[in-house]
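Note that one protein chain is taken out, while the other chains of the complex remain in position.
Chain naming follows the written order as A, B and C, and within any one chain the residues start at number 1.
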Amino acid sequence: MRDVVEIGLGKTAQRGYHLDDIAIVPSRRTRDVDDVSTAWQLDAYQFGIPCVGHPSDATMSASSAVRLGQLGGLGVLNVEGLWTRYENPAKVLEELAGLDEDARATKRLQEVYAEPIRPDLIAERVRELRAGGGTVAVRVSPQHTLALAPVILDAGVDILVIQGTIVSAEHVSTTDEPLNLKEFIADLDLPVIVGGCTDYKTALHLMRTGAAGVIVGIGGDDWSTTESVLGIRVPMATAIADAAAARRDYLDETGGRYVHLIADGDIQTSGDIAKALGCGADAVMLGEALSLCEEAPAGGAWWHSAASHPSLPRGAFEVAGEPLGSMERLLFGPADEPDGQLNLFGGLRRAMAKCGYRDLKEFQKVGLVLDR
Amino acid sequence: MRDVVEIGLGKTAQRGYHLDDIAIVPSRRTRDVDDVSTAWQLDAYQFGIPCVGHPSDATMSASSAVRLGQLGGLGVLNVEGLWTRYENPAKVLEELAGLDEDARATKRLQEVYAEPIRPDLIAERVRELRAGGGTVAVRVSPQHTLALAPVILDAGVDILVIQGTIVSAEHVSTTDEPLNLKEFIADLDLPVIVGGCTDYKTALHLMRTGAAGVIVGIGGDDWSTTESVLGIRVPMATAIADAAAARRDYLDETGGRYVHLIADGDIQTSGDIAKALGCGADAVMLGEALSLCEEAPAGGAWWHSAASHPSLPRGAFEVAGEPLGSMERLLFGPADEPDGQLNLFGGLRRAMAKCGYRDLKEFQKVGLVLDR
Amino acid sequence: MRDVVEIGLGKTAQRGYHLDDIAIVPSRRTRDVDDVSTAWQLDAYQFGIPCVGHPSDATMSASSAVRLGQLGGLGVLNVEGLWTRYENPAKVLEELAGLDEDARATKRLQEVYAEPIRPDLIAERVRELRAGGGTVAVRVSPQHTLALAPVILDAGVDILVIQGTIVSAEHVSTTDEPLNLKEFIADLDLPVIVGGCTDYKTALHLMRTGAAGVIVGIGGDDWSTTESVLGIRVPMATAIADAAAARRDYLDETGGRYVHLIADGDIQTSGDIAKALGCGADAVMLGEALSLCEEAPAGGAWWHSAASHPSLPRGAFEVAGEPLGSMERLLFGPADEPDGQLNLFGGLRRAMAKCGYRDLKEFQKVGLVLDR
Partner (left out) sequence: MRDVVEIGLGKTAQRGYHLDDIAIVPSRRTRDVDDVSTAWQLDAYQFGIPCVGHPSDATMSASSAVRLGQLGGLGVLNVEGLWTRYENPAKVLEELAGLDEDARATKRLQEVYAEPIRPDLIAERVRELRAGGGTVAVRVSPQHTLALAPVILDAGVDILVIQGTIVSAEHVSTTDEPLNLKEFIADLDLPVIVGGCTDYKTALHLMRTGAAGVIVGIGGDDWSTTESVLGIRVPMATAIADAAAARRDYLDETGGRYVHLIADGDIQTSGDIAKALGCGADAVMLGEALSLCEEAPAGGAWWHSAASHPSLPRGAFEVAGEPLGSMERLLFGPADEPDGQLNLFGGLRRAMAKCGYRDLKEFQKVGLVLDR
C-alpha cells in the first residue's frame, strides 16, 4: 500500500501526492445543495465556513480580518507585519500594490520590512480587531512568541496562531532559550493554533503540545520557491492525510481530544478546498485566493511573509491585477467566471452535495481518484 | 492489479486513467476496411454510427439533430436550452457566435439563460424533430424531469435522455420531492438514457432503474473546469471500463438485460472515439467535436449547458472559428487535415480494420497499452 | 515484472515505454572509440552503418538512395511515391519544398498523389538505382504488392521492402484476394523486409513468413498524428524489446534463423539511434532525420507516405528549413551543433565506446534506466 520507493541502493523515499494529483469521485448518492452544511467549530468559536485568513499583509488587515469574521470565517492578523511596523502602512501598501513585473519587488519588501515592530501598534491593532466584534486572532512567529506574547495577551485575543514556515515541537538551540510550546500553551487559557508542519510525526508532537489546531503545510503554492531555496516541498494531499492519521491516533491516546487541521498550501480554488477537506482537513487557510478581493489591503498584490526575509527570501511577489470582486462574492458568489476563484464555498457546498454528504466531518471520507 | 495507492496513512485513492493515457495496440490480424461495421442499435432504434449528439445548444438544434439522424447518429435536443426559452433564438446564437476571447462570455451566457423555459416551445421543438422523420430524442435535467415530462411525453418522443452533470440513482432532499428514477422509468413505455455517472456502483444502480442506456462521464474535456470548481475529475478510460464491468454484472444479474454505455467526455478526435469504444463504451456522445461543423447552431462556438449556471458556472466558453466542414464531412470525410477532427467515423472504421475487428462489440476487446 | 495495470475492473493494459522514457547507463568498462564497429549485415548485403533510408519521397529519391548506399547505409525507394507517378517530379517537389506554415499542405499532398502510378516509371527508377552501383531496394505497400511485384522483380531489385503503416501476417478480406505473405516470400529468391508491426505476436508471425527483416514501429514520431486519427500509438522501446524477444524465440524455433529488426519511429538523433539499438534493434530506419540533408529531394520538407491519404491522412507536413549539411555530414560529422542531429553514427559509435561495447550485437545488452 504505502508507496516507498528505493531512490538508490539503501536510500528510500515515500511517494507523496499533491492536491493536483487527485480528484474527488462522486458516490452513488447525491444530495440537495440546500441540505448541506459547511459549519465549522474550533473550541468555543463557531464559523459558517471552514476558512481561516492567511496572516499575510496582502490578505489580512484589521478591517479585512473583521470582514472575514462577519462572513463566517476566521480572520488572523500578523503582529509581525506592516501593521505593527508602521502607524499607517497605507502608503507602503499602495506602493507595493503598484509594483509591476519589472520591479525588484523582493528587494523592496526587504526594505519595508526592515522597519522594527512596535509593541504599541500590536495593542492598537488588537483593539481594532476587537472593535470589529468577531473572534479576535493574531499570528506570531515561534521566534518572537516569548517576546511578543505578553503584549498580545494583554491586548486580549481569542485565538493565538503561532506560525512559522516549518515548526516543530522540539526546537534545538545552543544560543537562545527556545520556545517550549507545551509549557507555553499549558499556561494560556485560550486556544492556540500552531504550525505549519508537513508530516505525521511532527503533527502528532504538535498536537501533544496542547494546541487546539495544527496547521498542515507551508503555503507551498505556485508562487512558492521553497523547493528552489531549501529543497523542501510538501505534497499537500499526503501531508493532510498523514496529519489526519495523527489526529485519529491522538484522539485515541487522549480518549477524545480532537485537534483541528488547517490546510495551508496549494489551495486556490473551490475545487482545491473540496480536495483538501476530502483528504481530512477541518478547515483551509486562504492566502493568495483572498488577496484578490476588493477588501484586500494590497490591491490584489500578493506576497507571503517569508518573501521579505532579509537574507534568504522565499516566495515570488505576485503583482496586483484587477480585484475579482468583493470578499463576499469570492466566498459565496455568484460567480461569473467558471475558474473556481469565485464562490469558493458555494463550490465546496455543491461538491459535497454532488457526493451526497451532509457536513464537513462526513465529507472527509469522500472517495478519491489518483488521476495524474 | 487494481492500483490502489495510499495517499497518506489510512487514506487511499484508486488510480484512474484518461483516454490520453492509453493507446490501442493492433493485434496480429488486420482486416479490409470495407468489411468493418460501425452499426449500433439501442432498443428498437438502429444507427449507422455509434454517435449521440450532445444536447448542448452549440451543437444541437432541431435541424442539426435531424441532420445527425439522417447521417446515422442520434440527435438529442435539450428542452432546457435556448430553443425552449426563445421563440427564435437565432439572434442570441448569432451574438454568441460573434463573441471573442475578451468578451465576458460566461456572464452573457448567464444572462441569456435567465429567460424562463416555455412548455409550449418544448412541444413546438418536438414537432420540428418529428417532422424531420428520424428518431426523436430530447434531454431533460433530473431536477426538471417531473415538471417537464408530461409536456415532453405528450409531444411524443422516441427516446428520453435524463442528463445532469452528476446523476445518482438516489438523490436525497429534505425540501423537494426528489425524482425516483426507477418508478419514473417503469411508468414509461419508451427507452430512457440516464447519466452522467463516473463509477461502477453508480452505473450499476442507474442500470437497475431500468434505463436502456447509461451515460458515462460528465463531459470532462479540455474546456471543462469542473476540477477547479468542484474538485471532481473523471478519468474516462477507467470510468468506461468500470461501467462496462457494471454492464456485465447487471447482464448476469438480470439474465440478459444489456444496458448501453454512452461515453461523454474527453472525446474530440476519431482516435478518442476508438479508444472510448475500445474501453467498453457502446457509443460516444459528441459535443464540441460536432459544434465545429457548418450545421452547428452557434457558428462554431461551444459551451456546455453547465457553463450558464447562474451562480456556479462550470466550463469555459470556446469562441467560434471557421467551421471545419459539413456534418457529413466531419463524420465521414474526406479529411484534408491529419488531426483526427474530420472523418471521425472513417477513422474509427480504419482503426477497427487495423486491429482486425468486424464490429463494435468485438472491438471492445481490443488490446490497450498505457503509454504516458 | 511486466507491468500490466487494470485500467478499470476487468480491463487491463500493458505499460509501454517510449525511447524518451529511457536512457543508456554506461557500464564499468569504457572502450577506445576507434575499436568500435558499427557494421551491419542483412543476408548477403553488408553495410557500414545500421541505417535504412525511410522510403518517403521527402527523403529518398533514386539519387539520394544511391548516395546513402555509398555512405554505408541502405537506401530504399518507394515505388508508390512521386517518382513513379511523375516522369519528372522536380517541379512538384520544388513546390512542396516551398510550402509554408499557412499552406494547406495536406490538401496539396492529396492532390499531387492523386496522379496514378506508372509501371514503366517503376522500371525506370529501378534502373537508376541499379546504375548507382549499390544494393537496390524498393518499397511497395501490402495492398499493391501482388499488382506491382512483377514489374519490380522484372526490373531486378536486391531487397524488397513490403511496408504499410500496420502490417499483419494475416490480412482478412471478403472482397479482395489478400496477399499471402508466406507464399509470396517463399516464391521469391531475394530477401524481403516486412512491417511495420508493434507487438511480439505480430513480429513473430511476420518472421514466420520467411522475411529477412521485420520493421518495428510505424514511424510514430513527433509529426505523427496516428494517435489522434486511429487511437494507435507505439511506445518504441517496448515494441523493439518485444520484437527482440520474438526474434530470440523464432531463432530457437527454427534452430538458427536470425531475422533482423529495423526500428522505424521516434528516432531523430544519434541518442535515439543508440537507444533503439540498445533496446534490441539491428538497424534503424531514418526518415525525417535524413530529410534535413542537402541531398534530400524536398529541400528539407518532410512528410510521411500516409500523410497524402485521400480520405484519412495521417502525419503532419513539416515545412522546409535550411538543410543541416550534406548527408555525409549528417551521418559522420563533424557536428558543429550539439543537438544530436549531426554526426548520427559518430554519436552512436561514441555511445558504444562510453559503454565499453565492440559491436552492435553486443550493444543490444547495454543497461537501461527509466528516467521519466
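As a convention for this text, a contact is a pair of C-beta atoms (placed from the backbone, for glycine too) under 8 Å apart; a residue touches a chain by one contact, two chains touch by 3 or more.
Keep in mind that what you see is a predicted model, and the values were worked out from it rather than measured.
K.L.:
Considering the entire complex, write down the shown chains that touch the omitted one.
P.N.:
Looking at the entire complex, the absent chain's contacts are A, C.
K.L.:
Where the complex has a chain not shown, which of C:9, C:22 or C:58 is the residue touching it?
P.N.:
C:22
K.L.:
Specify the residue from the set A:91, A:201 or A:365 that touches the hidden chain.
P.N.:
In the full complex, the listed residue that touches the missing chain is A:201.
K.L.:
Given the contact definition stated above, which residue among C:137, C:244, C:286 or C:312 touches the chain not shown here?
P.N.:
C:244
K.L.:
Residues of chain C in contact with the chain that isn't shown?
P.N.:
1-3, 15, 17, 22-32, 34-35, 200, 237-245, 248, 269-275, 278-280, 333-340, 343, 346-347, 350-351, 354, 356, 367-371
K.L.:
In the whole complex, what residues of chain A lie against the chain that is missing from view?
P.N.:
Contact residues on chain A toward the absent chain are 3-16, 18, 104, 106-107, 110, 165-176, 178, 197-199, 201-202, 205, 225-235, 238, 307, 310-316.
Assume only the chains that are shown with their structure count from here on.
K.L.:
For the protein chains shown, what form does their contact graph take: line, ring, star, complete or other?
P.N.:
Here the contact pattern is a line, an open path with two ends.
K.L.:
If more than half of the interface residue numbers appear on both sides, call it same; otherwise different. Which is it for chain A and chain B?
P.N.:
Different: fewer than half of the residue numbers at the chain A-chain B interface appear in both copies.
K.L.:
Centre to centre, by mean C-alpha position, how many angstrom separate chain A and chain B?
P.N.:
40
K.L.:
So what's the Cα centroid distance for chain A and chain C, whole Å?
P.N.:
Here chain A and chain C have centroids separated by 57 Å.
K.L.:
What parts of chain A, by residue number, touch at least two of the other chains?
P.N.:
Within chain A, no residue contacts more than one other chain.
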